[in-house]
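Working notes, beginning with the structure itself.
Here the complex is missing one protein chain, while the rest keep their positions.
And then subunit A:
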Amino acid sequence: MTQERISAEIADLHEAYLKEGVERHHAARDFAPYRSSALRHPHQPLVVVDDPEAAELTGPVFGVTDVTALDADLTRQHQGQPLGERITVTGRVLDRAGRPVRGQLVEVWQANASGRYLHQRDDHPAPLDPNFTGVGRCLTDDEGRYAFTTVRPGAYPWRNHRNAWRPAHIHFSLFGTAFAQRLITQMYFPGDPLFPYDPIFNSVLDERARQRMIAAYDHDLSVPEWSLGYRWDIVLDGPSATWMES
């Protein structure tokens, strides 16, 4: 399977999306260029639950016992410093009404600077870094802010098709006040030349929605003689009932 073929499939699906004219925010579950999606998406439409008492309008809570001081700094979890470009990533977690999501758990995981995950099934022949695990957690503050210090992850190959490469990204997992606001996504870096080739990035059919997955370089967040700063705000989707709360 060539990149040319995959790119043509992506272009066709993006064109069909524009023709349909219905705005969609999330990754399409049925997205043939991402080969693993073929047998892992439902054929039946989702069933709408319209119940103000639904358990999913509430959600799990987390607290100070669920995180430790070192969790948010992925460069300090080992005896030495990891290799790579040190970065800070910060932003706010908001609901669709623009209100901060306070005191909720944010989890991240990522490849190291060479594009290798500390995972037994990642056999990309790039070096592991004994000073980097690539896992972080924090709780959002009263303004919904989160912040991580880490290294910029490398791009890496995968076997979706011949010469498939993932653009550099950090995986993010987020909780809102409702279980129905749950989000797992990926943060990308501005200007990555791999964007047009990647079926996972492009499984989000809407061009403006794809842009919302890309962090902004923010020079004011860069720390002199220390790290480069990126800003990325995250907006949790969810049932309209949760937007109406006071």
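Just so we're on the same page, a residue touches a chain if its C-beta (ideal position, glycine included) is under 8 Å from a C-beta of that chain, and two chains touch if they have at least 3 such contacts; residues count from 1.
One rule holds for everything that comes next: contacts and distances are computed from a predicted model.
**Q** Leaving aside the chains you can see, what is the UniProt protein name of the one that's missing? Options: "Protocatechuate 3,4-dioxygenase alpha subunit", "tRNA 2-thiouridine synthesizing protein B", "Urea transport system substrate-binding protein" or "Cytochrome c biogenesis protein".
**A** Matching "Protocatechuate 3,4-dioxygenase alpha subunit", "tRNA 2-thiouridine synthesizing protein B", "Urea transport system substrate-binding protein" or "Cytochrome c biogenesis protein" to the record, the invisible chain is "Protocatechuate 3,4-dioxygenase alpha subunit".
**Q** Where the complex has a chain not shown, which of A:10, A:27 or A:72 is the residue touching it?
**A** The one listed residue touching the chain not shown is A:27.
**Q** Check each of A:89, A:138 or A:204 against the chain that is not shown and name the one that touches it.
**A** Going through A:89, A:138 or A:204 one by one, A:204 is the residue touching the chain not shown.
**Q** Using the touch definition from the top, which of A:5, A:119 or A:162 touches the missing chain?
**A** A:119
**Q** Mind pulling the subunit A residues that touch the left-out chain?
**A** 25-29, 31, 34-44, 46-51, 54-68, 70-71, 77, 94, 96-98, 105, 107-109, 111, 117-119, 121-122, 133-135, 137, 171, 173, 178-180, 182-186, 200-201, 203-204, 206, 208-210, 212-213, 234-241, 243
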